[in-house]
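What you see is the complex with one protein chain gone and the rest in place.
Labels run A and B following the written order; every chain starts at residue 1.
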Amino acid sequence: MRRWILALAVSMLPLGAAAQDAAKPTRVVVQVSEADPARWNLVLNNVKNLQDDLGADKVSVEIVAYGPGIGMLKFDAPTNSRVSELVKAGVTIDACENTMRNQKLARADMHPNVSYVPAGVVQIVKRQQEGWAYLRP
Amino acid sequence: MRRWILALAVSMLPLGAAAQDAAKPTRVVVQVSEADPARWNLVLNNVKNLQDDLGADKVSVEIVAYGPGIGMLKFDAPTNSRVSELVKAGVTIDACENTMRNQKLARADMHPNVSYVPAGVVQIVKRQQEGWAYLRP
Partner (left out) sequence: MRRWILALAVSMLPLGAAAQDAAKPTRVVVQVSEADPARWNLVLNNVKNLQDDLGADKVSVEIVAYGPGIGMLKFDAPTNSRVSELVKAGVTIDACENTMRNQKLARADMHPNVSYVPAGVVQIVKRQQEGWAYLRP
């Protein structure tokens, strides 16, 4: 009996861990904090590559724009059609409301398909603590 | 008896994990590796937002300045009063001693409230391996 219990206890730990790993989808939070449109295009290319290479249904991507990066999500940004495409492809794109307040931006000034988070930096940290990978292109 | 043991073993794994998660405070290591004072202000804003939004007692923040970022911690940096405020608010701010040696900086050249680490990059990696989130504004 003792031997049976020991075998049970030992075998459960690695099995439990392995099952969790296999089920874990790839999740990535991507930061945009620069004012440079060339960098915005790099971000959008990176996210497209993640979806193309891993399969859009096997990766969750959340882009968070804050500080000087908020410009990527304004309604007149040069990257607008690419932002629309990614949202359509299932990517969440967050605008930081702290930054919007500081830069006196209203929701009417923003791309119509973005989501909103109270603080971009808190969202990025929260996602990492939940196990998401972090990408800062 | 067997059934009781099985129930015990199964129930302990998720409970243990959940308890650990709940107890885990938010911890963030923040990198400063650029010479640009606008970037330094973004870093300092980000840390202030983390404290304001999560509560200063619920988040541990460590800022690590190295390479071209060391300038933020010189005694005559334009961001000095903000660095003082954050240290007073419980943030650890580290200067990289490798960088200081390369740039011939002595402790007398630095902001009086900073801490020192032998290698900034090692500190950033160490914190991540301990489970801290990473922020590179």
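By our rule, contacts are C-beta pairs under 8 Å (C-beta built on N, C-alpha and C of every residue); 3 or more make two chains touch, one makes a residue touch a chain.
This is a predicted model, so every value here is computed, not measured.
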Interface with the undisplayed chain - residues on chain B: 5, 8-9, 12-13, 16, 31, 33, 67-68, 98, 118-119, 121-122, 124-126, 128-129, 134, 136
Contact footprint on chain A, counting only the chain that is left out: 5-6, 9-10, 13, 24, 26, 28, 38, 42, 45-46, 49-50, 53-54, 133-137
